[in-house]
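What follows is a set of notes on a single structure, which appears directly below.
The complex appears here without one of its protein chains, the remainder shown in place.
Our next item is chain A:
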Amino acid sequence: MNEAILSRNHVKVKGSGKASIMFAPGFGCDQSVWNAVAPAFEEDHRVILFDYVGSGHSDLRAYDLNRYQTLDGYAQDVLDVCEALDLKETVFVGHSVGALIGMLASIRRPELFSHLVMVGPSPCYLNDPPEYYGGFEEEQLLGLLEMMEKNYIGWATVFAATVLNQPDRPEIKEELESRFCSTDPVIARQFAKAAFFSDHREDLSKVTVPSLILQCADDIIAPATVGKYMHQHLPYSSLKQMEARGHCPHMSHPDETIQLIGDYLKAHV
């Protein structure tokens, strides 16, 4: 079972130390997005990297259209990996929707996590005026789905076959290995729907694990107002404003990201 999970989620464990730290990618990306950040923690942590089922080098055959309709299905992936590695009180670092996935996992099994580090999180991307501004109107998010779909044209038919119960085609695996941040378009579309059209504002108050929110400048996906909202509604949370601009500080500003995570862990663990 454990081996099966480790291979299913393409789990990589590096480094040593009593404490463990788990890095979760954001929407549609694989674990390599943490390449510039994760190694810095290997010296005194067991560093765990993984891919969600349907992303990166995960086992596409394990993809279940029902399970992955909501972020809870992805949260179960996180819990599965924790159990397979017998992790307890691990630090969970998640980017974007990955932060939300870790948060949902921590609500279900708080004892597995010691701290959450949330990089550019948003509990809800849709505007819900007058009290909430997630940043987007529905048609804008639908436009994103459409754009994703068009960027898959040409190889879409090959990939669509995977979710249509023909998982044993070797060329599919090959395609996935050769592309970063690319997934089967059917899976990506479902993930995008789960990620961008969900509303987890109600879940914030259920979190009991302390957390750090890293807020970038000029992040159109998770604007500063959303970071503030998270901080206000998330118990035991700290909010840190970053110098980094955009939505992917772990890639564009790995040093600052490492520094802030390190500082927080030093102060709180």
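One rule holds for everything that comes next: a contact is a pair of C-beta atoms (placed from the backbone, for glycine too) under 8 Å apart; a residue touches a chain by one contact, two chains touch by 3 or more; residues count from 1.
Simple rule for what comes next: contacts and distances are computed from a predicted model.
Engineer: According to UniProt, what is the chain that's been left out of this complex called? Choose from "Pyruvate formate-lyase-activating enzyme", "ATP synthase subunit a", "Phosphoserine phosphatase RsbP" or "Peptide ABC transporter permease".
Structural biologist: The record for the missing subunit names the protein "Phosphoserine phosphatase RsbP".
Engineer: Who touches the missing chain here, A:Glu146, A:Asp199 or A:Asp263?
Structural biologist: A:Glu146
Engineer: Could you list which residues of chain A touch the chain missing from the display?
Structural biologist: With respect to the unshown chain, the touching residues of chain A are 26-29, 32-33, 35, 136-137, 140-144, 146-151, 153, 156-157, 160, 164-165, 180-181, 218-221, 245-248, 251-252.
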